[in-house]
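Shown next, in structure tokens, is the structure this report addresses.
All protein chains but one are shown at their positions in the complex.
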Amino acid sequence: MEAEKIIDSLNAKFPDTISDSQIESEKRISAYAEAGSIVEICRYLKDELQFDHLSSETAVDLILKDEIEVVYHLSSFGQPLVLKLKARLPRNNPEIESITSVYWDANWYEREAYELFGVQYRNHPNLRNLVLPDELLGDWPLRKDYEDFPQKTAKNLV
Amino acid sequence: MAEELTSQSYEQPAPKEQAQEESIPGVITTTSREINEFLKKTKIQDILNWGRKNSLWFMSQPMGCCGVELIVAGVAPMDTDRFGIIPRNSPRQADVMIISGYVTRKYFPALKRLWDQMPSPKWVFCVGDCSISGGPFYESYSTVQNIDEIFPIDVFVPGCPPRPEAIIQGFVEIQKKIETKKDRGSGYEG
Partner (left out) sequence: MDTNIGPDEMLIHMGPHHIAQPGPFRLNVKLKGETVQDSDVEMGFIHKGIEKILESKTYLQGIPVVDRACYLAALTNEEAFVGCVEKLAGIEPTERSQYIRVIVEELSRIQSHLLGYGEYTEFIGFMTMFFYPMTVREKILDLLEMTTGARITHSYLRFGGVRDDLPEGFEAKCKEAFALLRRGLEEWGELMKSDTIYRERTVGVGVLTPDTAKEMGVTGPPLRATGVDFDIRKDEPYLVYDDLDFKVCTETAGDVYARIWVRVAEIYESMYIIEQALDQMPSGPLFPENLPYDRRAPVMRVPEGEVFHRVEDPRGEMGMYMVSDGSDKPYRVKIRGPVFPTMQAMPPLIKDSQLADVVAIVGSLDPCVSEADR
């Protein structure tokens, strides 16, 4: 399916919740989604528009705008297109619905975004730390205002 | 139990009063620690060390990039077997632990436990910049720095990652240290 058709279809289906949709390059589309309706949008993309592969899911800390953006890269095993879907969340209380009911493999991506950025996923089956030890949970190390980086304990530096 | 087996434990003097209390007339009682201390001063220790230095079995425990070179050092064509250096999978059968990468806060308790599970005499050496000085990850939030303050490290093999030949050179250095009784693993240092 072509990029224009996908954008038209998305805009027609979700006129209120999809914004700023644009074609970035030949194989890249991007759009902003309302955080409240992310699950419906993902389900529509997966069932109707063949975006059956979640390439990645992550978060970006935009400290100057006081926002955390959750970024989904949806692609497909059949067509060489990547759709970048973003949702803006407030920085003091980033909370969004989990998309594990649509994409099974979103589970670990969301756990990672949770422990590194503090994004709270509602209805996630098992929201706990994945790569961090227990004592670091709650520091949100990949946020821009994390204080313990760089670590200064190394003594043997040349 | 775990604390008793750390490197410091066999450097402490043996409790001698206890041995005197249990003494029987005409019978000399001793402890294995005393025998050990006595043997260190004799020629028998040289023979023991000769045996030890020629059978340094190391625990194959790849932790990072250097772990791959560690595997390569263990198999053909580098083949450390010809020096009696054989990769072992279980810490219970190993003499040498190789810290072959970044020690993270999450992995550190497991590493300490592996070290405790190894029977002494045991040696440990650092392979690669990450375990020596932090390497490219010295400022990371999740790594433990200054490994040399935690483990009694005999040899440091620098490189990022060091070549398999350098790892073999590390073993040769440790053999030299054992031969001259300057290694930290056998507990000669007071």
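Every chain is named by a letter (A and B) in the order it is written, and numbering of its residues begins at 1.
Keep in mind that, in the parts below, contacts are C-beta pairs under 8 Å (C-beta built on N, C-alpha and C of every residue); 3 or more make two chains touch, one makes a residue touch a chain.
Just so you know, these numbers come straight off a predicted model, no measurement behind them.
Q: Out of A:6, A:38, A:87 or A:142, which is the one that touches the chain we can't see?
A: Touching the chain that is not displayed is residue A:142.
Q: Which positions on chain A touch the chain that was left off?
A: Residues of chain A in contact with the hidden chain: 27-28, 52-56, 58, 60-61, 71, 73, 75, 77, 80, 82, 84, 103-105, 107-109, 116, 129-133, 141-142, 146, 149-150.
Q: Suppose we count only contacts with the excluded chain; which residues of chain B make the list?
A: These residues touch the chain not displayed: 59-65, 67-69, 71-72, 75-77, 89, 91, 101-102, 104, 106-107, 110, 114, 136-137, 139-143, 160-161, 163.
Throughout what follows, only the chains that are shown with their structure count from here on.
Q: Between chain A and chain B, what's the gap in Å when you average each chain's C-alpha atoms?
A: 46
Q: For a test of understanding, state which residues of chain A touch chain B in their complex under the given definition.
A: Those in contact with chain B are residues 131-133, 135-136, 139, 141, 146, 148-158.
Q: Which residues of chain B touch chain A once you look at their complex with the stated criterion?
A: 104-106, 132-134, 138-143, 145-146, 148
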